[in-house]
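Before I ask anything, here is the structure I am working with.
With one protein chain removed, the remaining protein chains of the complex are shown where they sit.
Labels run A, B and C following the written order; every chain starts at residue 1.
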Amino acid sequence: MATADRLKAARADQKPAAGETQSAPPIAASGVALIFEESSPGRRGVDSGGGADSAKHALELLGDDLCRTDIEGFPELSEPQVLRHFLRLSQLNFGQALQFYPLGSCTMKYNPVLNDEMAALPGFASLHPATPPHLAPGALELIARMEAALAEITGMDAVSLAPAAGAQGELAGLLMIRAWEEKRGKVRRKVIIPDTAHGTNPASCTLAGFEVVVARSGPRGYLEAAEIRRLLSDDVAALMVTNPNTLGMFEPEIQEIAAALHERGAMLYLDGANMNALLGVAKPGDMGADIVHLNLHKTFSTPHGGGGPGAGPVAVKRHLEPFLPHPRIVKRADQWEFDRDRPDSIGRLRSFHGNFGMLVRAYTYILAMGGDGLAQASRHAILNAAYVRKRLEAHFPSATREPTMHECVLTHDLDTRTGVSTLDLAKRLLDFGMHPPTIYFPLVVHGALMIEPTETESLETLESFIETMERIYAEALEDPAMVKAAPHSLKLRRIDEVTAARRPVLRWNAR
Amino acid sequence: MATADRLKAARADQKPAAGETQSAPPIAASGVALIFEESSPGRRGVDSGGGADSAKHALELLGDDLCRTDIEGFPELSEPQVLRHFLRLSQLNFGQALQFYPLGSCTMKYNPVLNDEMAALPGFASLHPATPPHLAPGALELIARMEAALAEITGMDAVSLAPAAGAQGELAGLLMIRAWEEKRGKVRRKVIIPDTAHGTNPASCTLAGFEVVVARSGPRGYLEAAEIRRLLSDDVAALMVTNPNTLGMFEPEIQEIAAALHERGAMLYLDGANMNALLGVAKPGDMGADIVHLNLHKTFSTPHGGGGPGAGPVAVKRHLEPFLPHPRIVKRADQWEFDRDRPDSIGRLRSFHGNFGMLVRAYTYILAMGGDGLAQASRHAILNAAYVRKRLEAHFPSATREPTMHECVLTHDLDTRTGVSTLDLAKRLLDFGMHPPTIYFPLVVHGALMIEPTETESLETLESFIETMERIYAEALEDPAMVKAAPHSLKLRRIDEVTAARRPVLRWNAR
Amino acid sequence: MRFIPHTEADIEVMLKTVGAAQLDDLIAHVPQNLRDTAVINLPDGRAEAEVADELTQLAARNPGATGFISFLGGGYYRHYVPAAVRAITARAEFATSYTPYQPEVSQGTTQAIFEFQTLITQLTALDVANASMYDGASAAAEAILMAHRVLPKRHVVAISRALWPDYRATIRTYLSALGTLELVDLPFDLATGEIDRAALDGLATGELLCTVTGYPNAFGVIEPLAQIVELTHRAGALAIAVTAEPLALALLKPPGALGVDIAVGEGQSFGMPLQFGGPGLGFLAGRSAQVRQMPGRLVGQTTDSEGHRAFCLTLATREQHIRRERATSNICTNHSLCALAATAYLSLMGRQGLRELAARNVELAHATRAALEAAGVRRRFTGQCFNEFVVALDAPEAALAAAERQGILAGISLANDYPELGGNLLISVTEMNTPVEIERLCGVLAGGR
Partner (left out) sequence: MRFIPHTEADIEVMLKTVGAAQLDDLIAHVPQNLRDTAVINLPDGRAEAEVADELTQLAARNPGATGFISFLGGGYYRHYVPAAVRAITARAEFATSYTPYQPEVSQGTTQAIFEFQTLITQLTALDVANASMYDGASAAAEAILMAHRVLPKRHVVAISRALWPDYRATIRTYLSALGTLELVDLPFDLATGEIDRAALDGLATGELLCTVTGYPNAFGVIEPLAQIVELTHRAGALAIAVTAEPLALALLKPPGALGVDIAVGEGQSFGMPLQFGGPGLGFLAGRSAQVRQMPGRLVGQTTDSEGHRAFCLTLATREQHIRRERATSNICTNHSLCALAATAYLSLMGRQGLRELAARNVELAHATRAALEAAGVRRRFTGQCFNEFVVALDAPEAALAAAERQGILAGISLANDYPELGGNLLISVTEMNTPVEIERLCGVLAGGR
C-alpha cells in the first residue's frame, strides 16, 4: 500500500466518539485498526539473527519446489506498534480483575496474581514435555499432589489431569463408561440428561456415541428420582447431571437417584462446573457420583483468558480407575514415572500431560486457600448469591422458591410490561461498568438472568449491582426505548450479531 | 464506619458519565473511590503468618511506652479489591505505550518490555546492596560495562552512575566544579545559565552554592559566544547549557564557547537531557564539555513511571575524575571492588550504588540497539521532529527559522485571534487520545508548544497528530468556546488547578 | 482470607437480610449425611510467601528445564518468546475476561481472534480458520469428524503412521466411540520417511473419507503433500494436513496451496512456553464452503448500530449452546489466550521475520545433520527436513545416557513408539541451539554411536 492509502486505512476504523454535551463536536477515534491495516512493507518487529541471507540459504537447502516465496498479507510492524496495538485492544475488554462479572455458571472469581508468577518459573515454563521423568521430579510431584488434592476435595478415588477443559473431561468420563461397559461385554446406548443441562453435556454424549434422553426437571426446579426411575432402562448407561444444577439448586434427591442408577447398573456422571458451591459442603463421591469433572478455570481460580485455556480434570471411583486416559503417573522405586502399561485406558485425549501450566496455577491456589479456606470460599459464595437473590426479589424474582446455592436464576416481567428484554437489561448493565449475568440460560426459565457473584466480591460491590439493577428496572418502565438502545457509554453501540451470521466475514482481506 | 456509610462513601465519588445522545440518561460511575473509602474494618489483603498473637507478643517485648496501638485510618481491603482499585486507577492514565506522547524535553520513547524482565531477574532483583563484591561480580561487571558504554557514547573519560535523576546529576557536576576549584585554592561564585534553561539548572546551582548569571539567547535562538564572553569573569565557574537547547537547536557556537570558557579557567557543563539528538551525531566530549549528565529515563528508554524513578549518570573529563561521587568501582586482581580511597570525591549523593534497577534496563537497551542502532535512533528522532515541524508550519510556525533537531518548538496566533490558549489546545488534544506537547516552555517563546515525537513513533502516528492539530486549529476559529472547554470526552472535565493551590487538601481525612 | 472480602460485620448484615443465623444455615438443605463427611482434609491455607516458596522449590526440582542443552522436539518446540508477548497476555483485561459473549465489552478479545483467524488462513492458504482448539492432536481428531460431516457416507480414515504417536492415539480415542469410522494406518517408506504412496493408492477407493498427513511429519520429514492430496482427491476424499511445527509453514508451500482441504496443527511454537506440554494451541482451517461443518468458535466482522466496524462470535448455530447434541463439536472453553499469544507473536515476527526465523531453523538443523554425518552418525531417512530429523544409532539408550551425563538432552528415542525404528533418535534443532551446543552434540553422539 502507498503511504497515503495506509494512513487512510489506519484511520478508516476510527470513530468519532461523542462529547459530553450536545454542543461539543465529535472527537477522535478510539477504535483500533486491524493489525494488518497498521502494517507497512518492510517494517520489522524483531531483529532476527540470520536475516535475509539465512532465508536465501534455506531456500537453497530445501529447493524451490518445497517453498513458498512470501506470506501474503502478513503483518509488518515495529515492536512498539505491536505492543500499542494489543494494549489498546485490551482496553476494549471488561475483565474480572477490573469489573464485577457475575456470569452464572462461569465462576468469575479472583485469579490470584501469584498463580501466574508460579507458572512462569523457569523450572516449569521451560520444561519440555519429553524431558525424562528423572529430570522433572518436581513437575511429576506437583501432578501427584494435585491429583491427591482433587481426589480429597471431590471424595473420589482417582483423578486424571489430562483433559484440556470441562467439555473434554465430559468426553473422557463418557468414554470411560463406554469402555467399562465394553469390558463387561455390552454397551448401553443412552445417557439421561436433564433439560436444564449445559449444552456441552448433550454434545459430549453425541461425541461419545451415546443417545441423549432428556429428563424433565420437576415443578420445584430439581430433578426428581421418580423421573429418573421412569427413564431408566437396561439401555441407560448413565445420568449426567450438574449439581448444584443450573438453577443454582442442590439436587435434593441426588443420593436416591444415584442409588436408582446403580441398582440398574447405570452410573452417575456429575458435571462439576458448579463445584464452587460444594467445597467442604458436600463431596460428589459421597453423593454417589462415579465420575465428576472439574473446571480449574472456574472453581480453582485459573484465568478464563477470554475463552481458555482451562483444564478439566476428571475424577472417578475406583472401578473406573483402569479406564482413565493417558498419561497416568505411578511411583516406582520412590520415583514418579509415566505408566505405559494400562491396557484398559480409553487412551489419549490430547498430546503430552495436560494443561500443566494451569495445574501449577490451581495448585498454587489450593495451597493458598487450604482445606479450611476452600470450605469458606463455598460458604461465602453461597452467602453472596443468597444476598443478591433476596435483595432483588421485588422486581427480579427467583426462578425457584427453593433454596439456592452459589448462584441464583432470576426472571422479570419487563418484556411483557414494556418490551424490554433480558438482553436489553444486560446491555444496559454495561453502561454501569458491570458485566451482565449469563442470560437466557437455563433454557427452562423465561428470560433468565443467571447470577453468580462468587465469594471474592465484596458486599459493597453487590450493593452497587443491586442498586443498578433496580435503577435499570425503573428506567425500563420510564424510558424503555433508551434501555433497548443500550449501551450508550461505550466506544461501540449495540453490535449487530445477526448480520455477522448472515454474511460471515471471518478474516481480513487485503484490498 | 457502619456498612451503610461505607457503601455511601464508596459511591460518593461515582460520577454519572453522559450517554451518547441527549436522551440517554447519565450512566454510572467511572470514578474510583479512594482506597481509604473502599476500606472496611477487619478486612485483610494478606494472611500474615504471625497474626494477632504475634502482635501481642511484640508489644510485650517492646513495652507499651515504645508502641502505638493502631495506625488510624489505614486501609483494610481484600487482595482482589486492592488489585481492582489500582487497575482501575491505571485506566485513568495516558501512557507512552498506549498513546502518542510528544512531550518535549522528556523523550517519551518506547520502553522495551525486555528491560523490565531483565531487571526482575532474581540475580539482580534480590541482590542486597551490602552483598560482598565477590558474591556480586555480575552486578559490578554490569556497572563497569555501563560506565564504559556511556563514556564512549558521550566522548567523556569517566562516568558515575550514582545520581538518581538528571537534577541530581546536575548537583553532582556542580559540586565537582566547586571541589576542583577548592582544591586549586579559590572558589568562583557564578555559573552562567541561558534564559532557555530547564528550571532544574538554576535550582541546582543554588543548591550547589553558586549564583546564577543569565545569558540571553541570541536573536536566532541560540547562545552566542559573544554573549558568553561578555558575561565571563574570573568569578565564573562554569556555563551550564543544554545542547541541543530547549528550542531543539544544536548550539552552533558551542565549541567556540567551550574555548572561551576554558581560556578563562571556567568549565562547560552540558545538560544532556536532549542527548537523544546527539547519539552518534556529536559527542559532548568533543564539543569541549567538562561534564555532562544523562537521563537514562529519557535517552536510554527506562520508564518514566509517572515521575521516576530515573537515573542521572554524570560523565566527566579526566581532570574531574578524582572528584566523582561515591561509590566508584575499581578492578583489583581481576575483580571489581568498591574504591573507598578517594580523598577528593565530593562524597555521596545518596545511599548505596545508584538506581541499579534502572541501570540494568538501560544496559539492556544499549545492547539491543548497539552503537549503530543508537546512531540510527537520533537520526530518526531528528527526522520525525523535522517532519512535524514542516507539516505544521502553516498554522504553527516554528519559534526559530534555524534547523532544529529531535524536537521543535512551535507557536501560534490563536490566542490573539480567538482567545484560545496553548493550554486549551493541549486539553483539546486529549480528546483525540493524544498527550499534548510540553507547553509554555521554553519561557522565551510565546505560548510555546514543545514537540518531541521520538524515533519510536511511526509516520502514521505523526500524520494523525498533524491532522489533529490542524483540525483543532480550525475548531478554534469556528468554535473557540468549545475548544476552551476541552476536554469533552474524558471521565473528568478540565481540572481546577487554581483551587487546589489556593486551599490545599493534601491528604484524605477520615470523616 | 485475603481473597474473601467479607468482614464479620458484613456477614452479619448479609445473614440478617437473608434470614439466617449463621453461614451454615444456608446449606442446611444439603443432606446432613453429605455435610458430615464433607470436610476437606488438606492443610490449612498459607501466606503468599510460603506458597511461593513451596512452588519455587518444586520448580527448582526440574533440572531438565534449564540445566541442559536440549535437542528435544517431537511436537513441542523450543523457540524464543519475545517479552512483549508476555506483557500482552498478562493484561488483566485479556486474562480475566470470559468468552466474549457480550461483544460490546469484548472487542479486545474478538478483534484479536479475528486477527488470529486471518493469520492462520494466511499461513495455511485456506479460507477460514477457527478461534482455536485445545491442541494439535485434538484438532486433528476434530478435523476427521468435520470431514465426516462433509462426506457422511464414507468411512475409511487413512492415517499416516508417521503422524506423532500422541496424535494417532488421540484420534483413536475420539473416534473410538462413534464406531462408524474405520481407522487405517498408512505405512511410511523406510527409506524416505514419507508416506508409502503405493499403500495410499491401494486405499483410494470410494470408501475413503480422508487422509491424514503430517507436514512435516513425526520424523521431521517434509511429506510430498501435493502428491498425497492428488491421490486423496482422485478418490474423492478430503486431504487433512497436520502440522506440529507451524514455523515450517512460513517457508514451506502452504497446505491450502497444495490442495489440502483441512489444515490443523499445534501452535505452541508461536509464543507459548514449553510448560511441560500445555497449554498450547490447536488451530484448524478449511474451505469456506465447509464452514458450517467446522468445530469450535468463530469470530466474524459486523457493525454496531451506528455502522462502525465491530467483531463478535458468529455462526454459533454450529455450537452446543444452540444445537446441543447436534453440535459440530463439544468444545466450549478453547485456548483463547494462547491464540492471543500467537497473534502477538506473529505480529512481532512479521512477514519477513517469521520467514527468516524459519530459515535459521532450517540452516541450523541441516548443518547439524551434516555435521553428524561427517562424524559418522547416519541420518535415517532421505526425505527433506525442516528443523527436526532422525538419526540411526547403534546403542541409542547408551548414547542418550552419555549425553545426559554431559548435560545434553540429545533427542527422543523412537523405540517405544516405532519398534522398527529401535535404534533411532529424533533430534530437533532450533534457533535456541548455538553452534557450540551443536558441536557438543556431535561429539557425544559420534562417541556413542
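What we mean here is this: contacts are C-beta pairs under 8 Å (C-beta built on N, C-alpha and C of every residue); 3 or more make two chains touch, one makes a residue touch a chain.
Computed from a predicted structure; not experimentally measured.
From the options B:236, B:316, B:414 or B:430, the residue with contact to the unseen chain in the full assembly is B:430.
Per the touch definition above, the residue from B:215, B:260, B:349 or B:469 contacting the chain not shown is B:349.
Among B:228, B:241, B:287 or B:451, the one in contact with the hidden chain is B:287.
Contact between subunit C and the unshown chain involves residues 48-49, 52, 80, 82-83, 87, 90, 92, 431-432. In the full complex, the hidden chain is touched by subunit A at residues 3, 40-49, 77-81, 83, 87, 112-114, 116-117.
In the analysis below, only the chains that are shown with their structure count from here on.
Simply put, of B-C and A-C, more C-beta pairs touch at A-C. For the pair subunit B and subunit C, the distance between mean C-alpha positions equals 45 Å. With each centre defined as the average position of its C-alpha atoms, the distance from subunit A to subunit C rounds to 19 Å. The set of subunit C residues that touch two or more partner chains comprises 1-5, 10, 13, 45-46, 48, 82, 84, 86-87, 92. Multi-chain contact residues of subunit A (touching two or more other chains): 79, 83, 87, 91, 97-98, 110, 112, 456-459, 485, 493.
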